[in-house]
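Taking it in order: structure first as structure tokens, then the write-up.
All protein chains but one are shown in place.
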Amino acid sequence: MMKKTAVAQKNIVMGLPKGSLQETTFSMMKKAGFTIRADSRSYIPSVDDPEIHARLLRAQEMSRYVELGVLDAGITGYDWIVENGSDVVEVAELLYAKQGLRSVKWVLAVPENSKIKSAADLAGKRIATEAVGMTKRFLQKNKIKAQVEFSWGATEAKVPDLADAIVELTETGASLRAHNLRIVETILVSTTRLIANKAAWKNKWKRDKIEQIAILLKGALAAESTVLLKMNAKLENVAAIMAVLPAMKSPTINHLNTKDWVAIESVVEERIVREIIPQLKKAGAEGIVELGLNKIIP
Amino acid sequence: MMKKTAVAQKNIVMGLPKGSLQETTFSMMKKAGFTIRADSRSYIPSVDDPEIHARLLRAQEMSRYVELGVLDAGITGYDWIVENGSDVVEVAELLYAKQGLRSVKWVLAVPENSKIKSAADLAGKRIATEAVGMTKRFLQKNKIKAQVEFSWGATEAKVPDLADAIVELTETGASLRAHNLRIVETILVSTTRLIANKAAWKNKWKRDKIEQIAILLKGALAAESTVLLKMNAKLENVAAIMAVLPAMKSPTINHLNTKDWVAIESVVEERIVREIIPQLKKAGAEGIVELGLNKIIP
Amino acid sequence: MMKKTAVAQKNIVMGLPKGSLQETTFSMMKKAGFTIRADSRSYIPSVDDPEIHARLLRAQEMSRYVELGVLDAGITGYDWIVENGSDVVEVAELLYAKQGLRSVKWVLAVPENSKIKSAADLAGKRIATEAVGMTKRFLQKNKIKAQVEFSWGATEAKVPDLADAIVELTETGASLRAHNLRIVETILVSTTRLIANKAAWKNKWKRDKIEQIAILLKGALAAESTVLLKMNAKLENVAAIMAVLPAMKSPTINHLNTKDWVAIESVVEERIVREIIPQLKKAGAEGIVELGLNKIIP
Amino acid sequence: MMKKTAVAQKNIVMGLPKGSLQETTFSMMKKAGFTIRADSRSYIPSVDDPEIHARLLRAQEMSRYVELGVLDAGITGYDWIVENGSDVVEVAELLYAKQGLRSVKWVLAVPENSKIKSAADLAGKRIATEAVGMTKRFLQKNKIKAQVEFSWGATEAKVPDLADAIVELTETGASLRAHNLRIVETILVSTTRLIANKAAWKNKWKRDKIEQIAILLKGALAAESTVLLKMNAKLENVAAIMAVLPAMKSPTINHLNTKDWVAIESVVEERIVREIIPQLKKAGAEGIVELGLNKIIP
Amino acid sequence: MMKKTAVAQKNIVMGLPKGSLQETTFSMMKKAGFTIRADSRSYIPSVDDPEIHARLLRAQEMSRYVELGVLDAGITGYDWIVENGSDVVEVAELLYAKQGLRSVKWVLAVPENSKIKSAADLAGKRIATEAVGMTKRFLQKNKIKAQVEFSWGATEAKVPDLADAIVELTETGASLRAHNLRIVETILVSTTRLIANKAAWKNKWKRDKIEQIAILLKGALAAESTVLLKMNAKLENVAAIMAVLPAMKSPTINHLNTKDWVAIESVVEERIVREIIPQLKKAGAEGIVELGLNKIIP
Partner (left out) sequence: MMKKTAVAQKNIVMGLPKGSLQETTFSMMKKAGFTIRADSRSYIPSVDDPEIHARLLRAQEMSRYVELGVLDAGITGYDWIVENGSDVVEVAELLYAKQGLRSVKWVLAVPENSKIKSAADLAGKRIATEAVGMTKRFLQKNKIKAQVEFSWGATEAKVPDLADAIVELTETGASLRAHNLRIVETILVSTTRLIANKAAWKNKWKRDKIEQIAILLKGALAAESTVLLKMNAKLENVAAIMAVLPAMKSPTINHLNTKDWVAIESVVEERIVREIIPQLKKAGAEGIVELGLNKIIP
């Protein structure tokens, strides 16, 4: 078991998800300020913070080891916390998945031409899934009697031959479409979570450390969709420009050396930039530049 | 479910193992006389025998679907038949694994420096494994109380941090050695098997078809380790040469045009060739040639 | 242009198909007795026969250069000879394609749910294809007026958005199915061909050389689907065994040293072996072995 | 054809170049504010702007489909617009190619030791090229009679064996040099273009949308070669520093808390930074930092 | 030899390290302002500065060619300058290695269970190494007589079979651990260096050019571990915030339009950001954003 003696008191052991979430998690941790390097063969990645001891393991098993206390904290999906029924502290919700800044869904799906049109039609049928517990709870809640089988993978290919329906994870729906499957119902919407062991959470030092990681991770995630806009304008145009910039954040305005000119600087959501640039120019903004951000702490 | 209507009566649906056994299985089937082609995306490979409808699925789940009758026959490991507790007909034992013509073992392993020296030392410990059922049965039989956890993969890396011991599959032992693990005990020795559904086995036509596949597969496997040796010799040396050739198979002897010379031909095990060639030459054999075989049916 | 001076009189310049046919062509040439080695960057592969100067070029353009005489001979598809309308000598038909020993088809295909049910429905529509000439001739012959557009690739993805129908090559139909396309009509069935330039064909030495290649290539192709079966039997069972072996080829029978025993040897089609082995055993054959062949010249 | 009914009125269908320009185009679109994600198998990439429906197709065929109106807009090379002779609106010139921010050239090239020294020497010769139309127009303009053949690829390898000269695309000249080819003449200099269908351009909403994309793409391209320089200086050194900074953009100057010190900020071309940094330091600049930009809208 | 005539006087010929340092060196040069592009087959990469002629060669041989004057300058490791005993000018120390911003070490290592506990135990033993000179000098200095053999690679695998000990380069120690080796002693700590030929260094123009490269490279390296922090605060909180920000760099403070609010901007080390953010928030900082830097020139 965990070599407790070798670990100084001021450390946390933190699980990071191996597989589909790994690349995005490492990139977020990097922007948060923690450089993680994983040897492809090892399950102990190095972290440039001696207070964090990282372990790389599958998202599916993360919450169990956090609950047991072998890990003080971990990053995993809400879906697997539910599936494992783990009793852990949910420290932060982190809105990212394998391919984008969004949630994922576990859906009940059937072949395009199946006669199953709603969950009720599942009675007496066979369902293949990686998430047996979640699927059984769903059936129970809906008072449907059906057979649920654990699938070791390639679940989409199991219908209609080996099963009548599947319960499967989907982020963009592309894989379901490629297999000509139709979504019948969404069973669970899940996002990535930072979780902690209950005992660790009661330890003041560990809790502070985990909360520091939470703040920095959320800052890095927020920065993913935010940019810094800078522009120059005549004083007389400032009001019109301010009307275009979103209200949420008061922009910084500085008088320039050139009489009657100011420099305006504002943090805005990246997705609205393409909309407001024509309006800003119309309102008199000049020399607009956009810069990327590493982190934003509100 | 299985589109029964679309399948002619004179067909069998046969499961082939995806993953570690796939390449060797396809190569054996090819030598047996069945060319199988699998699209990397599809789970329905094509077979050049219209009487065989193939399905590609994980060895872990094969026996379940054979038992259910969704598949008439399948190739999988003995280990997973045991793990699933499936009630199926074992048609033939096929001695090949991922890397060679041999059996594989499920072993109880611990870190080199662990204090666990025998299974009895497991009491109160945590064991990670992909084969939860097999491990629990082993503990029960040995009256040991320990906690068994399903591992989603990378099991070797779970000790000593996340578990005290593992139960894991090994063919050559290389991966265990690379992780500095010590084998405590062998829990199960497993080989590849051709299995059949019980109802299919009672159907005369299907049984004949499955037995035909079994004979050809065993013929292909036997040919893997066997070669044809041909040589010329003077009549007077035939007895000495025959003494060297293994007795199991009576060699073919033909008189040549050249007076007093014969051609000898014998099927022998490939592994003894390197030993008997010097002896054959000493006994008077000339122009020895060795040919590979596709199939050998005794 | 071709450095004629550097080439000895007793040479042929032979084009080999680059791309989808390349691997199978090289493997057939190897079995035919010619080892070809192609540097990935060069278009001049080396051949271990100084009388053959090879050139690697796309099957699409092969027949044009054979017609021009820049190449004396070449291997390409019948489809591209037709498409180019090239006036060349067809020396031999070679029944192999990218994935198997068979022909390929150019088909008119539309999306599954298209209203186009027959070629006649194409009137006024747009067709995308790599084979513009073949498609236009097909339309003309059927008196249909439609627009034909050259497609630079990824033709399957062009319907229904960029075209109403496509004319595309298919070997197994897998790619059409993956794109949810329906075959409306087959426009051309094509096989691989060895072709020669008309002038080269009149040159006695060159014609002999090209015919030698044709014989050896056909011998290698025939050997792909043929094997040598050897078995022992008692004299009294020979008649029964002969009745099982296909009549086309008279088997070789030899008396063995052991009284009343003979050795039987027969060349048979590989695909019937799996059928006749149980019958041979029933008829009294023992120690059946199967050997692969490199070449078979009838 | 285009499922017009499924597409809301406020959409544009935009073609993106598949192949050599794809990676750079996606990266520029990302910096412009549009995240595009392409499944390797699909030709319909997803865009995070519901008003843009993207299609992935070869640059060679883009302008034809824009002219037809199947696409409202597209990104392609000027060369293929000319080759196809397409009647489209050229919205913006975008100075980037596969490997750098520059134009590409179509050149007439021959082997190093060819006797062809100028285009006039082509009379009676054979030219292989992917751009048959462009080459024929070039010959016509120069009153040269030569044979032009369409090449399916690997054009550089076709001389001197299969053709006397080629007309081929080159960005850095590396591939021509590797094949020992000499450039005789440049036939066309081409850059990437954003083009629009004429009818779409008359639709006010579509034109605004396409122009918005043009502005953002040009802003992203401009940012590729521009950076933000920030530095601190004593008031007395400001004039000297301003003399070093390029005049084009008036820098931003702010008084700092520390008496007599100002912060200067200026957007400059990245390529001059390495030259002006020693001069800025000499002029009294301190704490110079350089930041990258996502976008710059003048 | 070097084509001296073809090179204009105002050029330097600069060696860049091929292999393990290549990727990081190219990325640093890019941030320094020089875009380098290397064809995988060529050893002459292109640089977007006509005054720099680059050559790609192994770090092991760099200093020899700089000493000879074939190269005016080069980037290599201190270890190989020592090993070659080259007489060159060390212009700048650049703290980066293959995997991180740090030094590397040449260590004497033995198998975990070797009886060799200190360098003194090497007497009479055999040592395999790529750095024969360095190892012999080390033995001489310590008055140890042992045999040193040049190893062509895979040095870690040579003990204990082919050698008793090795002297090998290590950055993170991972490879040594994977081979179960124990470090006995560190023989040399090495960092990357920019070096110059002595004659080139005396040439005013060349020296200026090399020093310009040194300043820009050091600026790029410094920026790797530094960020720009921006935040807003009430005037009354400025003192508390300033107390948190490191003293080394006086921050920029600007009055905002909103009464009593200022914008604070400071360049800080990236690694302390994760520590000071909670303190800054506590001190009253709002809207903290972090931006990455390309370059920082103190």
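Quick notes on this structure:
To keep things simple, chains are lettered A, B, C, D and E as they appear, and every chain counts its residues starting from 1.
In this text, contacts are C-beta pairs under 8 Å (C-beta built on N, C-alpha and C of every residue); 3 or more make two chains touch, one makes a residue touch a chain.
Small disclaimer: the values here were computed from a predicted structure and weren't measured.
Considering the complete complex, the chain that is not shown touches B, C, E. Interface note for the absent chain: among C:Asp39, C:Glu112, C:Asp260 or C:Glu275, the touching residue is C:Asp39. Considering B:Val47, B:Val82, B:Ala240 or B:Val273, the position touching the chain not shown turns out to be B:Val273 (whole complex). Among C:Val148, C:Leu176, C:Leu228 or C:Leu280, only C:Leu228 touches the chain left out of the display.
Listed here are the chain C residues that touch the chain not shown: 32-34, 37, 39, 41-42, 46, 48-49, 212, 215-216, 219, 223, 226, 228, 249-250, 252-254, 265, 267, 291-298. By the touch criterion stated above, the residues of chain B touching the omitted chain are 99-100, 172, 174, 178, 227, 230, 232, 254, 256-258, 263, 270-271, 273-274, 277-278, 281, 286-292. Remark: the residues of chain E touching the chain excluded from display are 1-3, 18, 42-43, 55, 57-58, 60-61, 64-65, 70, 126, 149, 151-154, 157-158, 160-164, 178.
Basically, only the chains that are shown with their structure count from here on.
Between chain A and chain D, the superposing rotation on Cα atoms measures out at 120°, rounded to the nearest 5. Judged by shared residue numbers over all numbers used at their interface, chain D and chain E contact each other through mostly different positions, with under half in common. A separation of 35 Å divides the Cα centre of chain B from that of chain C.
Centres computed as Cα averages put chain B at a distance of 57 Å from chain D. The distance from the centre of chain A to the centre of chain C, each centre being the mean of the chain's C-alpha atoms, comes to 52 Å. Shared interface positions of chain A, defined as residues touching 2 or more other chains, are 42, 254, 291-292.
By the document's touch criterion, interfaces exist between A-B, A-D, A-E, B-C, C-D, D-E.
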